[in-house]
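Here the complex is missing a single protein chain, while all its other protein chains stay put.
Chain IDs A, B and C follow the sequence of writing; residue 1 opens each chain.
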Amino acid sequence: MSQLLQAAAYGVVQGGLLGLVAVGFSLVWGVMNVINLSHGALAVTGAYLAWLLNLHFGLDPFLALPVVAIALFLFGYALQRGLINLVINAPIFLTLLLTFGLGLVILNSLQLLFNADDRTIETSYASQSLALGTVNVPYGRLAACGLALAITVGLAAVMTRTRLGHSISATGMDRGAARLMGIRARHVYAITFGISAALAGVAGTMIATVGSFNPTTTPGQLTLDAFVISVLGGLGNMYGALVGGLVLGIAESVGGLVLTGTWVNAIAMAVLILTLIVRPSGLIGKAQYSGRVEV
Amino acid sequence: MALSAAACGGGGNTNTSGSTITFAAPVSQTGAFGQAEGLYTLQGYKFCQNTLNAKGGINFGGQSHQVTLVTQDDQSVAATSAQIVDGYNDKGYKFILSPYGSAGTTAVAPVVERNGQVMLDSNGADTAIFTHGYKNTFAVLSPSSTYVTTIIDALAALNPAPKTVAVIAANDGFSQHAAEQGVKEAQAKGMTVVPSPTAYTSSTKVAANATDVSPALIAIKGLNPDVIIVSAHLNEAVAAVKQASELGIKPKLGFAATVAPPTPAFISALGKSSEGVLGSTQWVPEITASDSIFGNARAFLTNFTTTFGWSPDQYPYQAADAAAACEALALAIEKAGSTDASAVRNALVSLKADTFYGHIEFDATGMNTNKPMYVIQIQSSAFVTIYPSNLASKQATWPAVK
Amino acid sequence: MIAPSAPADAPVPILEVRGLSRKFGGVWALRDVSFAVAAGEVLGVIGPNGAGKTTLINLITGHLRPSGGHVLVGGIDVTKQRPWVIAHDGVARTFQIVKPFRGVTVRENVAIGAMHGNHRDRSVREALETADQILELVGITHRAGSAPSELSVADARRLELAKALACRPRLLLIDEVMAGLRPQEIESAVGLIHQLRESGITIVAVEHVMKAIISISDRIVVLHHGSILTSGTPDQVLSDPRVIEAYLGHRFARRRAT
Partner (left out) sequence: MSASPLALILEGRKRPGRELLAEWVRTRRLSNSWAAIALVVGFAAMLGVQQVIEPGTMRLLSAVFMFVALAQAWNLIGGFTGYASFGQVAFFGLGAYITAVLMNNSHLTFWLAMPAAIAGGVLFAVLIGLPLLRLRGHYFAIATLGAAEGSREVINNMTPVTGGGLGITIPTFGDQAPTPYFGKPGFYLAFLILAALSVAVSALLARSRFGYAMVAVHEDEAAAGAVGINTTSVKVIAFAVSGAIVACAGSIYAFQQIEFYPSDVFDPSFTVLMVIMVVIGGSGSILGPLVGAVGLELLSQFLRINLGSYNQLIFGAIIVVVVVFFPQGVVNFFRDAWRLRRISLLDNIRRYRL
């Protein structure tokens, strides 16, 4: 029983971290209909940045977050403005292929720059844990989970309360109409991608703090996680990524304990497929962009 | 200078220079092993080539032959390794040095067999490679079955020796075989394996390359083993140490893992948390034997680390494996006195040589018989040899956890 | 099993809908609609936007599943059958928002109907020959090699009709093929429908263009808020004050009066 509680608790904080990985991916997919296969590579770029700041200036990863976020935002903005916008009207495969190629370029550059060793950002607190009876809740993942919650709530507020947010969702639902309203889609798309890249960078920094990362296997794993979570949670729903992350986190943690071997991974995929068949709009609510007008 | 160990290499300095001999290797420059284990292996091969040539190459028939190393990136994909080796055969390259890792070596071995090439296996330890009766693959390194048993032996020699151990194993051939033998050894030494002796095949089995091993750790939470042994590669071992701390799981004595601790990447990935972790390794610089190419093990370490900019405290043992494989091939060619592949193969069968890597002698399956494994501990971010005791450079810090 | 509602000696209607209903969310798009169409008849269906006209067609052709009620084609219950099964029963349709197959030429579009519809042509070659004949019939032979996206609104509607005809239907459901056409284009479309009718096809026409529907229909059903408001001959329907007041509006009423 205490093992189950421990697994559930760990699953929750792990799920928050997974949600953080997915939230930016889900935003870009929802608004622009782009499946960004370079999302994991962007997260790892953020992780390296935070790692460098920690290595050379002793900067705590949480203090490095704003720097990482701004740097990744600018990088993301430039990528969208200079590259992805060039094929944004093309069938979905093309943006998929473009971001796949982009991901290859980014992660191979990182590999050549920093070699393929696993890296971590060392802090005195991240691997410590809060002991509640027999259940331990790690501080690092708890903080990452809190950050995921704060970012999700903040993003939802931006999307529903601000002019920028309205521009983004309007462009996401009907680009033609948005243009008529004087919204510059190129700029709005670039900002959206920039935000997504910044969120990826934040997620990468958290992963570097609570776990470890490398340029070869981490990016693909993160992109796959983000893909699964976005679908589980429901596309374009601001809270979808968080819910999807929690579902996956708890399922893997509790399932991993109950099932022997690595059957849990097979079960996770079965759950994903069943979700798609039964509720293609995700576990919560209906997808915001289901009535999207394609132009 | 010729190889002293060779029986027929009598010519020495007076030799005229003969044709060059090509050693060909698929290496991982990109993909999962690129800029990591693949690079270390390549550095070992290159170091061997350079040192060998500087000492006068391979001598036989009154001529000295320089060695050319030919490599191609396999992108860390086993099928590509196999394809590359087939390509080498077209060019007449019969002497193959293995790619990094069991998967690549496993794919190459049957190719080598069919082409009548000869392969020296430097970094493929899975015992499965040696169970198919291949005649042309020779491994200088110890097989997977010894990786955990040697840890158990080292633990049994420590004071206090653990009474209970937990074994977490990745779902790959190398790690499962290692765990299987390790559990048997632990039981033979009177240790209790928790939660059960077969847990490594079920509740404490983790996906290969997993970065989240928390379910396996939770399965042993509350059982308070004295030592947690991780039979896996880098990702899983790093995750195990980190997540155990997160989950408040503290083995009473310490952590041990197979291939991960003796790599610089383990220290870079864990920082201070790597302190005190035990790891089994194929080679340590305290080995006493020596040869005329690299000198003794310490000299190898000094020269290799200077050449490639490594710290002598944190060196990639994979490079030593690679250099030893390359050296064994050179010795066999010299012994055969010919570059005929089957002659060299026969020379390998009967090769007996003492090298910086220890004694090299192959059994009928192509394994380096009786080659021992060693155990290191990470102390102050340096690899310290602690087992076997006659080679130990320092006392183990034990219990490793405070 | 559904018993036929008509007396045993009466001819079986080619299409009969009984109590057909469909709910979207909590709203009835169509509620308890019943009518029958005799072979050779042309039935007009009119009604304001949102009256449920397109929903009715979608329910008949199996593109939507009814929440209740039945659809009988030639006396056989086809409720909840998939669209292709109903197509093979000899029911063809056009779409209000045209749905050409954009990846292939106009000619191939029609050929696809010919090879998969009711009397299927057994080779691509035959289907293409059929397509040529039908393109000539609807008058867009000159666009045979064009991509559907290059067609004008009128030609796109003709293509829609050609695809349906290629299926060799006995019952043709047309959904506003005349909307947005110029008067002379409407005239030729009306002529074509007359021609189809003479060759024995039963037609259910959903139409906004009043003049056209009056000239082609034997009977008219008026839908309003998903239910049948009234039905009868064009003259009966048009003189019904409820129709004029509630649906057609004052402008049309005035025009009729002058």
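Structural remarks
Methods note: contacts are C-beta pairs under 8 Å (C-beta built on N, C-alpha and C of every residue); 3 or more make two chains touch, one makes a residue touch a chain.
The structure presented is a predicted model; accordingly, all values stated were derived computationally and were not measured.
When the full complex is examined, the chain removed from view is found to touch A, B, C. Note that of C:Gly44, C:Gly62 or C:Gly226, the residue touching the chain absent from this view is C:Gly62.
Of the candidate positions C:Ser34, C:Ser152 or C:Gln195, contact with the hidden chain is made by C:Gln195. Checked against the hidden chain, the listed residues C:Arg18, C:Arg31 or C:Arg93 yield one contact partner: C:Arg93.
Contact with the undisplayed chain is limited, among A:Ile88, A:Ile121, A:Ala170 or A:Val254, to A:Ile88. Residue-wise, the contact with the chain that is not shown comes from B:Gln75, picked out of B:Gln75, B:Asn346 or B:Thr397. The chain not displayed touches chain C at residues 61-63, 82-84, 87-88, 92-93, 95, 99-104, 108, 111-113, 115-127, 130, 133-134, 137, 163-168, 195-196, 198-201. With the whole complex as reference, residues 29, 35, 83, 85-90, 92-94, 96-98, 100-105, 108-109, 112, 185-186, 189, 220, 224, 227-228, 231, 235, 261-263, 265-266, 268-270, 272-273, 276-277, 280 of chain A touch the missing chain.
For chain B, the list of residues touching the undisplayed chain reads 29-31, 34-35, 72-73, 75, 77-80, 82-83, 86-91, 103, 106-107, 109-110, 113-114, 126, 128, 132-133, 170-173, 176-177, 201, 207-208.
In this text, only the chains that are shown with their structure count from here on.
If the chains shown are joined wherever they touch, the resulting network has some other arrangement, not a path, ring, star or complete graph. Centroid distances from chain A, each centroid being the mean of CA atoms, peak for C.
A separation of 37 Å divides the Cα centre of chain A from that of chain B.
Distance between chain centres (mean CA atoms), chain A to chain C: 49 Å. A separation of 76 Å divides the Cα centre of chain B from that of chain C.
Residues of chain C found to touch two or more other chains are absent. Residues 30-36, 39, 76, 171, 201-203, 205-207, 209, 211-212, 214-216, 218-219, 221-222, 234-235, 238-239, 242, 245-248, 264-266, 268-273 of chain B touch chain A in their complex.
Those residues of chain A that touch chain B in the shared complex are 2-3, 6-7, 10, 14, 108, 111-112, 115-120, 122, 127-129, 131, 134, 136, 138, 140-141, 210-212, 214, 216-218, 221, 252-253, 255-257, 260-262, 264-265.
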